[in-house]
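Structure provided below as structure tokens; questions to follow.
Below, a portion of the complex is reproduced, with chain positions unchanged.
Letters A and B mark the chains as written, and numbering starts fresh at 1 in each.
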Amino acid sequence: MKRPLEPSQTGLHRVVGLTDGVFAIALTLIVLEIRVPAHEAIRSEHDLLAAIAALAPRFLTYALSFLTLTIFWFGQQAQHGLIARSDRRLATLNLCFLAFIALLPFSTDLLADFLEFRTAVLVYWLNLLMLGVTLSASWHYADKSGFAAEDLDAETKRMVYLRIVKAQVLWAVGAALCLISPLLSVGFMLVVQLVYAISPRAALVRKIIG
Amino acid sequence: MKRPLEPSQTGLHRVVGLTDGVFAIALTLIVLEIRVPAHEAIRSEHDLLAAIAALAPRFLTYALSFLTLTIFWFGQQAQHGLIARSDRRLATLNLCFLAFIALLPFSTDLLADFLEFRTAVLVYWLNLLMLGVTLSASWHYADKSGFAAEDLDAETKRMVYLRIVKAQVLWAVGAALCLISPLLSVGFMLVVQLVYAISPRAALVRKIIG
């Protein structure tokens, strides 16, 4: 006899559909803040070039957030690949994760506008932290509820946590650097994201990023 | 012989695709109203912190609407899980439901901007009501037309209605509270949404929210 919203594979598919939608929109929204210069202020090719050059911090934070979105997209995808079913509570945790993904364009804009302020860096970092928290929580719940795929060993299960924790430690270090200089903080985070995105095969790096 | 738009499973899949899209966009649009403070007004870390703190009502209504979207996403998903086929009329009812989902960012903004006005609360509640009405209507039509999955008993069918009605009663109570204070109203609704989102296993709560 059918009952609504029992743990099922369909539930998982729906979350995946919604996730891809939210990520696609977030990826596109962070570009919206790269605004075309006002026409009145531009009188020559040189003016236009200067105006585009002045957008540099926006391109920087765009790159940063694009990489961040990429990394968390993989993070959730890795988890989904290890989960066989989903129930309502797990889906809710997934949606909480998406709530913070949807906030990322806001944090990114704040960072781009106030690159010289520590507060902006901390808000951005808080967003990254909450993404890690919700991702860990959903993995914890899925594992505890027996939704993980059957052929999963304890080592792999532990690795999922480890990867999240390691990334969070690196970002916390990055955030702490804003005590020295907010720009240094952003630069460090950008390098971290780049390393994750490229995911090099070098043994040392592998060990650090898990 | 094939005929266009006959009741089919494909029709149902398409509605699901469109639904996930509309929800993903709605989830992201409600964030857009959390605007980054204007750069000119900010001269110190303290100014920026104060400006972000001033965004609190927006974060509150964001949380409220995110939960609302979550709940209705599950509501429609629960229904789709019990329906085997869809025809054009059922799809139209589903789209009417989506029309009110698409209006939710508007109602949310109105609420965030005019948190002290009863009218804003009532518009928000009207939106919730119409979501319930269209959801009930589509379930009524699907059941009447024999689109429900075959292995469904009368008890489960009744439960679908009951859940919708119970939620609507709770929201109506919440809306009525705006006679005392609009903020109380919003607070009550937020608690209701939280309870639904967490969906605790306590017997008493189970009985109330169905």
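Operating definition for what follows: a residue touches a chain if its C-beta (ideal position, glycine included) is under 8 Å from a C-beta of that chain, and two chains touch if they have at least 3 such contacts.
Just so we're clear, the structure is a prediction, and the values are computed from it rather than from any experiment.
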| item | value |
| --- | --- |
| Number of copies constituting the complete assembly, 2 shown | 4 |
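FYI, only the chains that are shown with their structure count from here on.
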| item | value |
| --- | --- |
| Cα-superposition angle relating the copies chain B and chain A, to nearest 5° | 90 |
| In the complex, chain B residues that touch chain A | 16-17, 20-21, 23-25, 27-28, 30-32, 34, 36-37, 39, 42, 45, 48-49, 52, 63, 66, 70, 73-74, 77-79, 81-82, 149, 151-153, 156, 159-160, 197-199 |
| Interfacial residue positions of chain A with respect to chain B in the complex | 1-5, 8, 10-11, 14, 17-18, 20-22, 24-26, 29, 88-89, 91-92, 95, 98-99, 102-103, 105-106, 109-110, 113-114, 117-120, 123 |
